[in-house]
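Yeah, one chain of the complex is gone here, protein chain that is, but the others are all in their spots.
Chain nomenclature is as follows: A and B, assigned in order of appearance, with residue numbering initiated at 1 for each chain independently.
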Amino acid sequence: MKISVASDTLRLKNLQRAIPGTVSYAALIVYGLLSVYPFLWMISSSLKSSSEVLSSQSLIPAQFRFDVIVSVWNELGFWKYFTNSMIVTAAVVLGVVVVYSLAGYGFARTSFWGRDFFFLCFLGLLLVPGVTVLIPLVQLLRALGLTGHGASQMSTYTGLVLPMINGAGPLAIFLFRNYFARMPQELHDAARVDGCTEWGIYWRIFLPLALPVIATIAIMNFIASWNTYVWPSIVINNDDWFTLPLKLKDLDLQTVIQWNVRMAGSLITTIPIIIAFLLLQRYYVRGVTSGALKG
Amino acid sequence: MAQTSLRAGQVTTPPQIQLVRKKYRRTLRDVLKANSGFLFIVPAIIIFLIFGLYTVIYSVVLSFFRWNGFGGFSILPPSCQYPACQFAGLENYQEFLYKNPTASAFFWQGLGNNLIMMVAVTVGTVVIALPLAVALNRAVRGQAFLRLVMMLPMVTAGIAIYYVWTFIYNSDGLLNAALKLAGLGVLQAQAGWLGDPSRALGALILVMIWGGVPMTVLLYLAGLQTISKDLYEAAALDGASALQKLRLIIWPLLRPVTVIVVILTINSTLQQSYEMVYLMTNGGPAGHTSVVGLQIFNYGFGDQRQLGIASAMAWLLFIGVFGLALLNLRVFRSKD
Partner (left out) sequence: MSIQMRTRKLTWTHIFSSSIVLLCFILAACGGDSQAPSSSSVSLTMWTWKIAHVPGLKAIAQNFEAKTGIKVNVTAYNPDDVYRTKITTAAQSGDLPDILSYWSSGQWDLASNGLLTDITDKVDSNWQSNFLAGTYTSTSVVTQTVFDSCQKDPKCTYKNIKVGHAYSVPYMAGQAMYVYGNKTLLQQAGLDANNPPKTAEDWLAMMQAVKAKTSASGLVTGAKNPGPLDRWLFRPLLMTSCGVETYDNIFNGKDSFTNPCSLRVLNWMQQVATDKLWVPDILQTDIDPADLAFSQGKAAFDVGGTYTLSFLLAQGMKSSDIISFPVPPLQGSVYNQLLVNAVALIDAGVSKDSQHPAEALQFLKFMTQPDQAALFAKTVGDLPAVKISTDPAQVGPVIPGILKGISDNSPFIQSKAQPQNDPQDVLEVGLQQFITGETTPAALAQKVDASNKAAWAAKGGA
């Protein structure tokens, strides 16, 4: 009798373990459908004619029209603006990761005078209303010689990128600081014993272990700077230096909005982001921290 | 005078003098070395000083002036040319707080909407994103694919989001149709969800939550990586259910992430939500979804060209958000 009760309990426990599993999958799928719907609509609109986009609510086009995407691709002159966007985005992501992982480490693992005060400064910076600082920013860039008549493409891009890095700073600092603070003290001490300087600890040990956070910050900033429209359109005056979102607006020049053209353009613009996301996926791998400790 | 003890052959000095000597012995080099951690934040500080501090001071000073944006206002060197720019002191703040009946009525209505949004979106985002992140973390098969799918709202074009959600909310759109199918036809919005004064705000809140969940899930996922498997196994051995694991292990350990998420969500609903509101309801119907961000936007970049008032409103909002953020940090820190 006892044995059968035991096996029943085991079965129940297995069931208990299985239910959360199924429930999670179900929840994920439902939410996944909700997340993917507008994106699917974007795809299906690029395959429809302009009037069909407005009149039909179904995701399947009555007539598949591939010429929209093709003509948009040609008109867009993709590679030129892709390069521009890529330069700007790469610069922002690199800048954010480098500058703010340093700062996050500094806040988390070292102590110095005014540490908490400066941290609060960055917190404040996060909440600064972006709307009102546009004008002084441009004045500043002008005074620094980074924009305006005669500025080269690279200096314009420098002026474009630096405030974006500044804007991404607070969140990156928070994330890095939290991550570094949570790493076990033993790691730090062991490295010290081995004779590492503070910089060495950062560069050789903590930073490589922070891959999940780096990946997260990288993808967040990649998306943000790839898609950003307002700031670049204010800073960049020369058509040839446009980034992709700026060029997209030139695609649809008609009074009556051509939704299929705009959606096709947006879709093409989205592809690099998805590629970047897939590439950064593997850095989410778990067990990195525990691996370091066991060794 | 403190007592000194005399021992043979020992020269003793009173403690105070010892202390003073100690201070002098600590040279500049020692101070620098002790604070060498500062070097880590130097690049960030430089960028902050140039691009952050200057613009912030400019914007704050602007809130005390009336300016239409053209010519005649700067802080380095300080100048304000009449008539494009006029000193207004606290008038800008007074104007929308109580002096101008129309502007202040709109402001307080907008602020009320903002507060409702803030609470609802924050709570909703956390409540939905955390379990999703946990589920995602646990799902071994197809995790990469599911992550990509989850992330799609972040990369879908803004106008696509606006268009799709608008027709979901139409009176003959998907939401009403789904309600009818589920037998809840009585809950349908006859005037469209966005056109119904009592439901428009709720409808917008749903869209905001939908838009905020992907990034929150990403943040929680990164945080979940730091929880070692051993903790889960120990809890399982103790017979903990999934819900208990969530409540007793994950939630406390991810509190720092939650703090960030709450601060970010508060910030985005108070200051950045205006674009979504503008596209979807333009503050309607009849002002029921009007938000302060939209008003700031109209004052600053609309045809009213009152940059001083826009600045004033924005900074008042900032003070509010900053206060909330500090409160948030305090509350969560004390629980540690």
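Note that in this section contacts are C-beta pairs under 8 Å (C-beta built on N, C-alpha and C of every residue); 3 or more make two chains touch, one makes a residue touch a chain.
Bear in mind the structure is a predicted one, so any value in this text is a computation, not a measurement.
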Per the touch definition above, residue among A:Ile29, A:Leu54, A:Leu123 or A:Cys196 touching the missing chain: A:Leu54
Candidate in contact with the missing chain, chosen from B:Leu32, B:Leu76, B:Val123 or B:Ala286: B:Ala286
Sites on chain B contacted by the missing partner chain, in the whole complex: 66-72, 83-86, 100-103, 106, 166, 169-172, 190-197, 200, 280-282, 284-288, 297, 301-305
Touch list for chain A against the chain that is not drawn: 51, 54-55, 83, 86-87, 90-91, 94, 134-135, 138-139, 142, 147-149, 152-154, 204-205, 207-208, 211, 229-230, 233-234, 237, 239-240, 249-250, 252-257, 291-292, 294-295
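One rule holds in what follows: only the chains that are shown with their structure count from here on.
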Distance between the centres, which are taken as Cα means, of chain B and chain A, whole angstrom: 17
In the complex, chain B residues that touch chain A: 34-41, 43-45, 47-48, 50-52, 54-56, 58-59, 62, 69, 74, 128, 131-132, 134-139, 144, 146-157, 159-161, 163-165, 167, 173-174, 210, 213-215, 218-219, 221-223, 225-226, 228-230, 241-242, 256-257, 260, 263-264, 267, 271-272, 293, 296-297, 300-301, 307, 310-311, 314-315, 317-318, 321-322, 325, 329
Of chain A, residues touching chain B in the complex: 16, 20-21, 23-25, 27-28, 31-32, 34-39, 41-42, 45, 57, 98-100, 102-103, 105-107, 109-113, 115, 118, 121-133, 135-137, 139-140, 162-163, 165-166, 169, 171, 173-175, 178-179, 182, 198, 202, 212-213, 215-216, 219-220, 223, 227, 259, 262-263, 266, 269-270, 273-274, 277-278, 281, 284, 286-290
